[in-house]
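What you see is the complex with one protein chain gone and the rest in place.
Labels run A, B and C following the written order; every chain starts at residue 1.
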Amino acid sequence: MREEDKERGYDFHKASHTETMTINMGPSHPATHGTVKFFLTLDGETIEDIDVEIGYLHRAFEKECEAQKWNGVFPYTDRLDYTASVLNNVGYAMAAEKLIGIEVPERCKYLRTMISEMARMSGHYTNVGAGALELGALTAFIYFIEARELLWDLIESICGARLTHNYVRIGGLTNDLPDGFRENVKRVFAKNRKLWDDFDIMLTKNRIFLDRMRDTGGISQKDAIAWGFTGPCLRAAGVPYDVRRAQPYLMYDRMNFDIPVGSTGDNFDRYLVRMEEIKQSMSIVEQCLEQMPEGPINVDDARWRMPSKDDSSTKMEPLIFHFKQIIEGQSIPAGEAYQAVEGANGELGFYLVSNGGGKPWKCRVRPPSFALTSALPLLVKGSMLADLIPTFDMINLIGGECDR
Amino acid sequence: MSEEKNSGQGGVSDVMARAKAVLGPMGVLIHTHCQHGDDTLVVQAEDILKVMEFLREDKSLRFDMMMDLTAVDYLGAEEMHPYLKPMKARFEVVYHLYSIEKNHRIRVKVPLTEESPFVDSITGIWVGADWFEREAWDLYGVVFRGHPNLKRILLYEEFEGHPLRKDYGKMKRQPLIGPVN
Amino acid sequence: MAINIKKVDRNVSMTFLERMYIPYMLHGMWVAIRHAAINMLGFFEEILAGKSKRQVMTLFYPEEYPDIPPAYRGKPTLVRRDDGLEACVACGLCEAACPPLCISIIGGERENGERYPVTYTLDGTRCIYCGFCEEVCPKEAIVMSDRFQGLCEYDREKMIYDKESLLVPREKLQKRLDTIRNKYFSEKRYR
Partner (left out) sequence: MDSIVSLITQPLVLELLITLVKIGFILGLTIGFFAPMLAWVERKQSAIMQDRVGANRAGVFGITVIGLLHSLADAIKLIFKEDFIPRGAERGLHTLAPVIAIIPSLVVFAVIPFGGQYTLWGHEVNLVIADLDVGLLYVFAIGSLATYGVVIAGWSSNNNWSLLGGLRASAQMFSYEVTMGLTVIGLVMFYQSLSLVDIVAKQENFWHWGIIWHFPAFVLFLGCAVAENKRVPFDAPEAEAELVAGYFTEYSGMKFVMFWTAEFLEMVSISGMCVALFLGGHHIPFVTQKFLLTAFGDLLGQDIGAVVVMLIGVGVFITKLVILLVLQMTIRWTMPRFRYDQIMKLGWKMILPLSLCWIFLVGVGILTGVMPRP
């Protein structure tokens, strides 16, 4: 309803006997990947009102964690942001280590930094590729899926699984790099960079893509901060907030990389920020591999790690401690801690409360895409139905992380 | 206003010093501590809006982003915090704030009793808190007065009870509901 | 080390060529045609010089088998010792460590006092292949094999594996046992 119509008290719908159409862009719609439902009232093609309904992938993550031991929570954190599952593992492990007050050795920090960046790349490949797919550019999507496939093979050679990595433990990691890993990384990143350029050539200067992505779903800096935006969507609005730069953790203070920042905060800026971040992550992984020292990957304090098997299968005390630790869980001292990690979609915070027992008293995840999706009506109201698709993609709602 | 020993690095950060300097005399602070480097204020439920307004508007604090809002159920673990038992508080609403300019964080906690789990909604100050408060209501049953539409967000409307409460059994079953249209 | 901010180029004022749709459409099409040409060439080279020359990324799955890395976590299997008995001593650690609670063991003792699992059921429908059982087992009795084919059945009863269907002779799992020895025993991880 345009403003001037309102002053004159002229109702377009009544005058021309039209009425708005309500549509359930329900959970099983191609663009909503099965995890969210939009209740749209459409005036022709423009969206008059949108009600976002989430919760379709709610699996009671917190209730499960409260019944699970501290180390048993890791497979659940894999399923939060399943496009970049190691980032959740690293976030949870660092929150627990902050609660305990231990510090993991150098090599483990480098490994965690490297695998986090690889997971971030996988998250961005999935998101930007699916964004291009939903606009119709099928070939570009498959190029990024191929890049992700090669990256997943790398991660699989380290963690043992392509999607649910379950690689990090409290106080360290499950295993070290396989041999021949550096050559694989060189080969895969050379191919990925070529695919990145192909994707860039096909889309970034293509006017059709520019018209679809630019000036749609924009948000101002003030609104972005008020709605709790973090990650690529906030940086696209021009606020250079990145947990890796603001409060460096692990080895990020020893890496030199750039934080891409947009200016207007619309979909095209978010797309460009994510594309640039893929390149930066690649350079970080390579820097990690160069600077990585030799040495243990687990903390030296026996209480906070799995005893090595030759101890627990030969000596009596480690075996008793091994049994006690597995059955009762590691008894983390009482207290509470909040640790924020830069996830693929934004600041991924873990707030852990422990009452000294073997099970977490509360394990809260601060989901970045939860705040982003709550602002979706603000981004989309008044624009076309076809603009809802790129906006919803570029916000990158991951059902597992948003609904927990 | 009790003060707990600071585990983690010693000394009081300037954020905490500033907060205590202003909020202390107003008598709103129940407790402050700095565990593992996280500055924490514990505040009465009634004057949460005053505290949040101050934390956001104050020149040297400038907490312009509400990172996270959640609730914690301390049924059976009241001994974890000294102020829980005297106030017979069971729930605790926990706010995590962050300032982009000053790049520092703070945690504000509000203990609530079981009979009156009411607290004022801060959507007036940070509009992003809207969904977080709906989730805290949905999973814990904490009522936020003044919230635009306090409805369930993650669970379906006909769900009975608040699942993340400690007395909600893990294997509890819900009554089946037919198709609602 | 420097973490600096990089302004992203929004390409606000499109050059004349960009405003005309055609040039950059053709450039995009050229990328796709280049890929097609390389792949077609790859097919002919593959006919002449064998699979290594193939450019296309997809695998002819049932005919060709993907190369599985040693760290791969496939179906959990029990190790059968050389004398035909199972290596497991029914200590129940894997049962306690398994997050989705899919292992249930009833232990017993043989005449010579050696413990063994009378029944060892692993519920394939609940297993999430997280590898905790292999990680906690003190006797290296349960091991994640690299088998991923044929794990789904049409009815759930078939997916609940009993002891016999889990047992695999030690030689077959030797590769995985070496990786475990490297993972959990090596000095690198601890000292």
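The definition used in the following text is that a residue touches a chain if its C-beta (ideal position, glycine included) is under 8 Å from a C-beta of that chain, and two chains touch if they have at least 3 such contacts.
These numbers come from a predicted model, not from an experiment.
J.: Which displayed chains does the hidden chain touch?
T.: A, C
J.: Which of these, A:V36, A:A137 or A:A340, touches the one chain of the complex that we don't see?
T.: A:A137
J.: Determine which one of C:H35, C:R147 or C:R170 touches the chain that has been left out.
T.: The one listed residue touching the chain not shown is C:H35.
J.: In the full complex, which of A:I102, A:L289, A:A302 or A:M384 touches the chain missing from this view?
T.: Residue touching the chain left out of view: A:M384.
J.: So which bits of chain A touch the chain we can't see?
T.: 21, 23, 29-31, 45, 132-140, 142-143, 146, 202-203, 206, 208-209, 211-212, 384-389
J.: Could you please point out the chain C residues that touch the chain left off the display?
T.: Output for chain C: 22, 25, 28-29, 31-33, 35-36, 39-40, 55-58, 60.
Please note the rule applied: only the chains that are shown with their structure count from here on.
J.: Provide the labels of all chains in contact with chain A and in contact with chain C.
T.: none
J.: Show the residues in chain A shared as contacts by 2 or more other chains, in ascending order.
T.: Answer for chain A, listing residues that touch two or more other chains: there are none.
J.: In the complex of these two chains, what residues of chain A are touching chain C?
T.: 68, 72, 74-76, 139, 146, 149-150, 153, 156-161, 164, 166, 172, 174-176, 178, 198, 201-208, 210, 214, 236, 240, 244-245, 248, 252-264, 268-269, 272-273, 276, 294-298, 306, 308-310, 312-313, 319, 322-323, 326-327
J.: Considering the complex alone, what residue numbers of chain B touch chain A?
T.: Interface residues on chain B, with respect to chain A: 7-8, 35-38, 64-68, 70, 72-73, 77, 80, 94, 96, 100, 103, 105, 107, 126-132, 135, 139, 152-156, 163-164, 170.
J.: Using the touch definition from the top, list the residues of chain A that touch chain B in their complex.
T.: Residues 54-55, 58, 60, 62-63, 67, 98-99, 101, 225-230, 239, 241, 246-247, 334-338, 340, 347, 349, 351, 353, 355, 361-362, 364, 366, 370-371, 373-375, 403-404.
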